[in-house]
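Here's the structure, in structure tokens; my notes come after.
A single protein chain has been omitted; all remaining protein chains appear in their positions.
Just so it is clear, A, B and C label the chains in written order, and each chain counts residues from 1 on its own.
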Amino acid sequence: MYILISNDDGYQSQGILTLAARLGTVARVTVMAPDRDRSGASNSLTLEDPIRVNEVEPGRYRVQGTPTDCVHLALTGLLEADPDMVFSGINAGGNLGDDVLYSGTVAAAMEGRYLGLPAVAVSLVGGWAPQHYETAARVAVKLLEQMQDDPLPTDTILNVNVPDLPWEELQGFHATRLGCRHRAEAVIQQHDPRGRPIYWIGPPGSEQDAGPGTDFYAVRNGYVSVTPIQVDLTRYEVLEQVGGWLQGVTL
Amino acid sequence: MYILISNDDGYQSQGILTLAARLGTVARVTVMAPDRDRSGASNSLTLEDPIRVNEVEPGRYRVQGTPTDCVHLALTGLLEADPDMVFSGINAGGNLGDDVLYSGTVAAAMEGRYLGLPAVAVSLVGGWAPQHYETAARVAVKLLEQMQDDPLPTDTILNVNVPDLPWEELQGFHATRLGCRHRAEAVIQQHDPRGRPIYWIGPPGSEQDAGPGTDFYAVRNGYVSVTPIQVDLTRYEVLEQVGGWLQGVTL
Amino acid sequence: MYILISNDDGYQSQGILTLAARLGTVARVTVMAPDRDRSGASNSLTLEDPIRVNEVEPGRYRVQGTPTDCVHLALTGLLEADPDMVFSGINAGGNLGDDVLYSGTVAAAMEGRYLGLPAVAVSLVGGWAPQHYETAARVAVKLLEQMQDDPLPTDTILNVNVPDLPWEELQGFHATRLGCRHRAEAVIQQHDPRGRPIYWIGPPGSEQDAGPGTDFYAVRNGYVSVTPIQVDLTRYEVLEQVGGWLQGVTL
Partner (left out) sequence: MYILISNDDGYQSQGILTLAARLGTVARVTVMAPDRDRSGASNSLTLEDPIRVNEVEPGRYRVQGTPTDCVHLALTGLLEADPDMVFSGINAGGNLGDDVLYSGTVAAAMEGRYLGLPAVAVSLVGGWAPQHYETAARVAVKLLEQMQDDPLPTDTILNVNVPDLPWEELQGFHATRLGCRHRAEAVIQQHDPRGRPIYWIGPPGSEQDAGPGTDFYAVRNGYVSVTPIQVDLTRYEVLEQVGGWLQGVTL
């Protein structure tokens, strides 16, 4: 079993170090991760500039690029052999509901969609400075072991959110759908020291759809949330409706 | 009708200028777009740095940020009033199949999901330097008119790809699903002038699923491809399976 | 007479537009300037990444690089013929005393040191939003005319600071030495919206050496300050002392 590990918090973050250490006890691992915090990177690819890669120690690479760049480069030529699967994380903070759209952690996993086993994004839900990375790392090992016993379809991507709790306080695992948030909080306007206006993206919105069945709900109740994610963004259920609607458009 | 226009090629690109000029004849428009080429930006949000915004002329803003930043800022406080809908584009090049994951053009439209009318991403499919922006702009106007006559559900996002043809050579409109590509081409390794290795992301893979019904197929045959896109990435059809599978994972 | 114009405020700033318009009436001009504000860039060169250059209209180039990159590229192959001299500016704000070390405006001029005529950096001293760019542009034309009548040595670089006054209120021209400032004001600590500390470089220090003969003094009294600048940073007057001192160092 050969696992590629990436993240969006940077190759030196506590989350990826803990994850690599744990997975390294049960599999061969290579770490290829951004040189610095790339939270919010989504699936962005660096197309305008070349990317630099440094092997900081055997099997551990620092990449001047996005999470998606890391996995993309790994799978298109940088690694001698394809890994069997990709793990991404452990993210410092949850990736719940709409967050998934913006998440570099989830994006790194999505980029592993061509491999032989599912890709897994792991996030630790507990504000900006969660504590129990060991809990999340043990969850990752559990999921890996289960995949070896009972493989899921190859193109599966799992978005895993772990409550920031000691291992013994976890309630179990729930398969969930993504909830959703209200619109984000208002932009934060400041002025730089030269008196010119600057803007910060505001915090994510509050929970809108967070009832039973959602990832929000599972985590709030002490369960590990496991959401299967798709990369085909087609909204099939309205395809026919759009087809009919387009008949009203004339050239 | 008040329309927000953004893109990922930058506020000075030919595509957005053409789109704004055309839509400006039938609606009030505000342009808020990146200060430079941000192709491949996906849904990335700038969280580490503040963002600067300049109004270069009335109703036209240059943003030192991503396409998602542009629409996010517009809808969380920068505009005095919410627009009715978002148009994104016209992108110089198609956004077909897997491209959608990485596309800043589509991401800008997705960020308009909270508004009262559908959001539309428009791309012109013809290599890196397509010609017929006027064709794509007229397509945008047609879709806008149809939406006013026959509204689609509010949370609809349409990914529109227009063949790079003169208007009179268009064959019509097709509602499509996203096709998909093979894995991307190999990474391109070069050396910088100081002899150190650098890597460029390789070109997108060739078409894998591009048969009838896909966006690839429609455009190749001269049709405007219109794909409804979803922002809920839950893969519902395997939710039950994942639930069963998780029962094998014990704490 | 063929003049290359650059700056550090960006190719669309009012200062460079005014300077190019004025100099364009008496010489052939090419503008090659950064795509955005690069204040504080000093003589920095972009070595880690390639640089993109767009000709936005004939003879006017937008460069995704520093002021030094702009002039460096222009003189090492991007222009068909070498210009006779370089003008840089008009900077929005003064470049006085120690500011010169950090100034991208002055750096762009220094990069023109290989040419046949002196290089000139022009700054308008009046806070972050000075008004009288026309005054500074007329000063530039005056200096150019004088250089044609009475050439200075080829390797001369002039740092020109113009008071923010209507033309008729200028008191004249003074050849000055650079004054100097006290140490900069304290760093400004803030927190980003995620609660993490960030730091802004504080404002420049107050004037320490600003008496008669200095650039500070000239501008404060309504004179155009003209300081000859050197690119050889050797401090010759202590060379002998250092030589003696080194005799105390044994291998």
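Simple rule for what comes next: a contact is a pair of C-beta atoms (placed from the backbone, for glycine too) under 8 Å apart; a residue touches a chain by one contact, two chains touch by 3 or more.
Keep in mind the model is a prediction, meaning the values are calculated, not measured.
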Contact set (omitted chain vs shown chains) is A, B, C
Touching the hidden chain, out of C:Ser13, C:Thr30 or C:Asn43, is C:Asn43
Contacting the left-out chain: of C:Met110, C:Leu124, C:Ala137 or C:Ala210, that is C:Met110
Even though one chain is not shown, chain C touches it at residues 37, 39-48, 50-53, 66, 68-69, 72-73, 75-78, 98, 100-102, 104, 107, 110, 114, 142-143, 146, 149-150, 152-153, 156-158, 167, 170, 172-178, 180, 183-187, 189-190, 192, 196-202, 226-236, 238-243, 245-246, 248-251
Residues of chain A touching the missing chain are 12, 35-36, 47-48, 56, 64, 192, 194
Against the hidden chain, chain B presents residues 48-50, 52, 128, 188, 190, 192-196, 200-203
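The rule is simple: only the chains that are shown with their structure count from here on.
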For copies chain A and chain B, the superposing rotation on Cα atoms, rounded to the nearest 5 degrees, equals 180
For the copies chain A and chain C, the interface residues, called same if over half of the numbers are used by both and different if under half, are same
So, in whole Å, the Cα centroid of chain B is separated from that of chain C by 41
Dist(centroid_CA(chain A), centroid_CA(chain B)) in Å evaluates to 22
Taking each chain's mean CA coordinate, chain A and chain C are separated, in whole Å, by 46
Residue numbers in chain B touching two or more further chains are 47-48, 192
